[in-house]
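Please see the structure below; I have some questions.
Missing here: one protein chain of the complex. Every other protein chain is in place.
Chain nomenclature is as follows: A, B and C, assigned in order of appearance, with residue numbering initiated at 1 for each chain independently.
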Amino acid sequence: MNDKTKTIRDPIHGDIKLEGLFLELIEAPEIQRLYHIKQLGFAHLVFPGAHHTRFEHSLGAYYVASRAAETLNLDKEEKEIITCASMLHDIGHGPFSHTLEFILRNTLNVDHVDLTEKLILGKYDIFDPEEKEYIGSSSVNDILNKNGIDQKEIIRNIRGKTNKKPYLSQLLNSSIDVDQLDYLVRDAYYTGVAYGLIDTERFLQTLTINNNKLAVIKKGVGAVENILMARTLMYSSVYFHKTVRIAELMLSKAFEMIDNLEPFNFFKMTDAELINNLKKMGTYQYEIATRLKYRKLFKQVYAVSRSNLDEAKINAVKSLEDMNFRRKKEQELEESLNIPSGHVIIDVPFQELHQAEPRIDQTDIAIVDDRSTKNLDEYTPIAKAIRLRPIPDWIVMIIADEKYRDLIAGKAEKILFG
Amino acid sequence: MNDKTKTIRDPIHGDIKLEGLFLELIEAPEIQRLYHIKQLGFAHLVFPGAHHTRFEHSLGAYYVASRAAETLNLDKEEKEIITCASMLHDIGHGPFSHTLEFILRNTLNVDHVDLTEKLILGKYDIFDPEEKEYIGSSSVNDILNKNGIDQKEIIRNIRGKTNKKPYLSQLLNSSIDVDQLDYLVRDAYYTGVAYGLIDTERFLQTLTINNNKLAVIKKGVGAVENILMARTLMYSSVYFHKTVRIAELMLSKAFEMIDNLEPFNFFKMTDAELINNLKKMGTYQYEIATRLKYRKLFKQVYAVSRSNLDEAKINAVKSLEDMNFRRKKEQELEESLNIPSGHVIIDVPFQELHQAEPRIDQTDIAIVDDRSTKNLDEYTPIAKAIRLRPIPDWIVMIIADEKYRDLIAGKAEKILFG
Amino acid sequence: MNDKTKTIRDPIHGDIKLEGLFLELIEAPEIQRLYHIKQLGFAHLVFPGAHHTRFEHSLGAYYVASRAAETLNLDKEEKEIITCASMLHDIGHGPFSHTLEFILRNTLNVDHVDLTEKLILGKYDIFDPEEKEYIGSSSVNDILNKNGIDQKEIIRNIRGKTNKKPYLSQLLNSSIDVDQLDYLVRDAYYTGVAYGLIDTERFLQTLTINNNKLAVIKKGVGAVENILMARTLMYSSVYFHKTVRIAELMLSKAFEMIDNLEPFNFFKMTDAELINNLKKMGTYQYEIATRLKYRKLFKQVYAVSRSNLDEAKINAVKSLEDMNFRRKKEQELEESLNIPSGHVIIDVPFQELHQAEPRIDQTDIAIVDDRSTKNLDEYTPIAKAIRLRPIPDWIVMIIADEKYRDLIAGKAEKILFG
Partner (left out) sequence: MNDKTKTIRDPIHGDIKLEGLFLELIEAPEIQRLYHIKQLGFAHLVFPGAHHTRFEHSLGAYYVASRAAETLNLDKEEKEIITCASMLHDIGHGPFSHTLEFILRNTLNVDHVDLTEKLILGKYDIFDPEEKEYIGSSSVNDILNKNGIDQKEIIRNIRGKTNKKPYLSQLLNSSIDVDQLDYLVRDAYYTGVAYGLIDTERFLQTLTINNNKLAVIKKGVGAVENILMARTLMYSSVYFHKTVRIAELMLSKAFEMIDNLEPFNFFKMTDAELINNLKKMGTYQYEIATRLKYRKLFKQVYAVSRSNLDEAKINAVKSLEDMNFRRKKEQELEESLNIPSGHVIIDVPFQELHQAEPRIDQTDIAIVDDRSTKNLDEYTPIAKAIRLRPIPDWIVMIIADEKYRDLIAGKAEKILFG
């Protein structure tokens, strides 16, 4: 079976060829499960084309990594490591991708990268026990073992911690990496929002290795500016679109309010399995699942942007970043206004945005020319502007059913800012 | 609410504006449910981008209908009827679109158009009773009543039976109609198979009304040939791709083998709800659902194409079109080879292909020039060739787990053709 | 200089890398001249985007050839021959590509391939003598000599006559070849007529070598049908579009009517140089050049299609294929109607279409599966239909200034068919 080749048609990158190790990996249950995890959570509720999944993205990241390995002339072993890491980097994602991740972080201090690590090392099993009877597939860990792949090195790559060859882990973890190079174009294609349509090929051809680190040659500055701009625009227009965010907050709340929640039980589920289970967890969960199914969403009933706030208020917002404090404030609002529990949600997006995408305001890219290596900032004022650009346009918002709009609007200021 | 406008970004047609009636319809539960019905059933198992749903297609069909109404200069009322019919034409689809439809047909002599009719007339309710407590949305029937839309006329349009104005129902039901004009491009986009990328605009501009019927002016012959060719190529490459068909046959079999099946209970479900329910219906159903989840599919273990068969054998295939007879043959194979029940499936695709797409070999398009109205065949030999073109390339195949390949291959001929 | 690499951005194929021999060839004057020869003659008068040139096409044919060489695993030497032949195959084209070629054929029995051969062998010089003082560039012949390339083999390849390795010359000369694979997509892109948007990659991946000849594996039949259909549609919609043809006939006539014409003097010119020279050749030539500049074209004042003719008339049309006889008939019309010389042009396109594109009704492609090699016709009725499809829709037409329409229309029948 190993000498076979398989060609998969991807609307983004065209035909992607797989053989050997990668043909085995693509059939592993951890990768197949990603067929059922939407890449953009609930973005399809605003952009109806956005049903694409982590499966396509994993395949795409693998492809971009293999193209980068070619243009950088990496050796066979390096290429194997970086393409393998790229294909596996998202297998630890729970249902709806990033949506529920902050709960894992808050309750167990764990994130999807930790789960990815466990799966690679074979310390965690993606199957329901019953499923195993019918599916004889080898796990990712089995396949890596069989093919003699250094699992620790794969994990270091995914975590951006390859000490000896920084350029290798930078390929998957830096201001511009293969993960972004795939998702920006892919998300642009499926949402129909053209901002993300970057020119991957042009960028890859200006990529180089300098003092063991990734760098871009001078004539690639335009390509870099274009990608950074694409990223910031996709964040404000799509990933943190108000309505998408509202749907995600509703799901999170329903999840968080499960009695005796053990988050780990849910993280191997698919999107659909989670929703199906949620429905059985209580009337509030049933309500939210039904609202999401038929797109009867809460609305933004109150919002303020950063520029409208003085320092005292900004500090008040900062304290809301503590989940427990935020929950207390939500309860205060609910109780004082006689709104049933779970029906007022406060959003303070800053922290979560930066956990979901730590690269959001990273622009530290080395630019090399004949004589020197300088930071991108030396060549263009765009990089700094991107770091300062506000995403999203609210610093705090309250969401609730439309019918509570006036009630809450009247009280919000007082409860949030005292 | 009626004076609002909403713009939805569609990757295929760009910005689609909705207002009034259509803004209400798009929020009806029958349309929202289509968010959860994949347009192409299991095509994503071969074309990983193909996760798009009947929701986008309904929106797209609405849009193409409104463009056609403009280029044909239809009056306000006609435009309302045809756009409304186009938006609603698929609301009766069960989970996984066409996949399970032949069972409805065989057991209850009913198809998705009959269900669409019931929903439009308010004779059927899409909600689970429990859901209704949380979702106050008006049904399609409520909205049509409120807006004074003639429901019988909508249904006649969907069924292609508008007696007074044949061109109106032809717009949604003829050799080339708005349904196809949307799905060909949409499916091409999401699968990445370029065959379907037709030039809708060019076609619409050659469309005209002649003696109360749709016709195409002579210089549109090329556009017509292109669309007919696109359709036949999409059928052989995507819709009846061998592996896609295998997944669909597996699901159908699992569904059909449910004890005391009452198909109507399942037809209001979403894709995910069906799969979830299936898992609880028995070990065979659980096995199939799990195989589909992880893409552990049956294989084609035996197949013959039409050109390899003499008349006697062709007749033998014909008799296999009777579902009961086919099931008997499957059992014979299973019993004689000691294969567990449900693990041998015989496919005779001809009939089902023609039920799923009755337009598959329709090419009767009127071409008008200054002097005459003639059939497309008078202008090009391509039309006839398309009618004769075989889809798919097997006339009968047997699918089963790979491990039974040799067993079955040795016995198939004898059992199928005596 | 030889160890440099140059990347050229092509809107069709993306970045095209050139090095060594090919970097030298691209800078040769014979290739650079192609920058000034429009790929589609006067098609921009109907499709305003169609200003692309033989230069881009030569680069594109080179690129597709190199992709084909990769997917077929050709060895280094074979790859060099086929990519080199592909880059050079059009250097013999005169101004406005095919437009004036039939005059060369009729007067000197020579075509653009003969000129290409002369240039490759160094028997002809593309420069004006004066130009040579300023441009020191090596000619194609110099470069081939310097790099030790077998010129005879290149020419055999271009002529489709590689005896030992038929697959090599088939790559550049057969029912589907790299020439077409480039021009169909390129012409579709610049005209905006989507018919030509074929899926080159999909086709190349089903291409194989069978008994020393090119063949396509069975699952490529759809890709083949799609390309053949694209070709026939581009011919009827673009290349033989009525108005494009009219502009070409006007130029040809002006050229042909030059006193003491020595066609060879003109064939090394660029499009612009020809037009500029034409203006000095007489008042008729000046008139036509001015009409073409400002798009004041003759009109089709009379036309018949094949289906309207009985056998006697078809024979009458056949005799018009003789240029001298056709010219006599034009004179008859002019004299009897008192129209100045050169202002009535009769077009009988059949012969010229087949000289410009000998592949127009070729569909003989070998299809291989596990067991057999069969002709495409065994798999699909589309191939034959394409051979029978009429292009263009007139079998004979007369063009002239609009003001002569009624005059000519009244007399045409009699003079053409007696």
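One rule holds in what follows: a residue touches a chain if its C-beta (ideal position, glycine included) is under 8 Å from a C-beta of that chain, and two chains touch if they have at least 3 such contacts.
Just so we're clear, the structure is a prediction, and the values are computed from it rather than from any experiment.
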| item | value |
| --- | --- |
| Among the chains presented, those that the missing one touches | A, B, C |
| Touching the absent chain when the full complex is considered, from C:145, C:290, C:308 or C:336 | C:290 |
| Option from C:167, C:190, C:235 or C:267 whose C-beta touches the chain left out | C:190 |
| Full-complex contact with the absent chain, from C:27, C:78 or C:125 | C:27 |
| Hidden partner chain, residues of subunit A it touches | 193-195, 197-199, 202, 218, 222, 225-226, 229, 233, 236-237, 307, 378, 380-382, 384-386, 388-390 |
| Touching residues on subunit B - with respect to the absent chain | 7, 14-15, 201-202, 205 |
| Residue numbers in subunit C that touch the chain omitted from display | 8-12, 14, 27, 29, 32-33, 35-36, 44-45, 47-49, 51-53, 55-56, 59, 130-131, 134-137, 189-193, 270-273, 275-276, 286-287, 290-291, 293-296 |
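To be clear about the criterion, only the chains that are shown with their structure count from here on.
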| item | value |
| --- | --- |
| Chain contact topology (line, ring, star, complete or other) | complete |
| Interchain centroid distance [CA atoms averaged], subunit A/subunit B, Å | 34 |
| For subunit A paired with subunit C, centre-to-centre distance based on mean C-alpha positions, whole Å | 51 |
| Intercentroid distance (Cα basis), subunit C paired with subunit B, Å | 42 |
| Shared-contact residues (touching 2 or more other chains) in subunit A | 9, 14 |
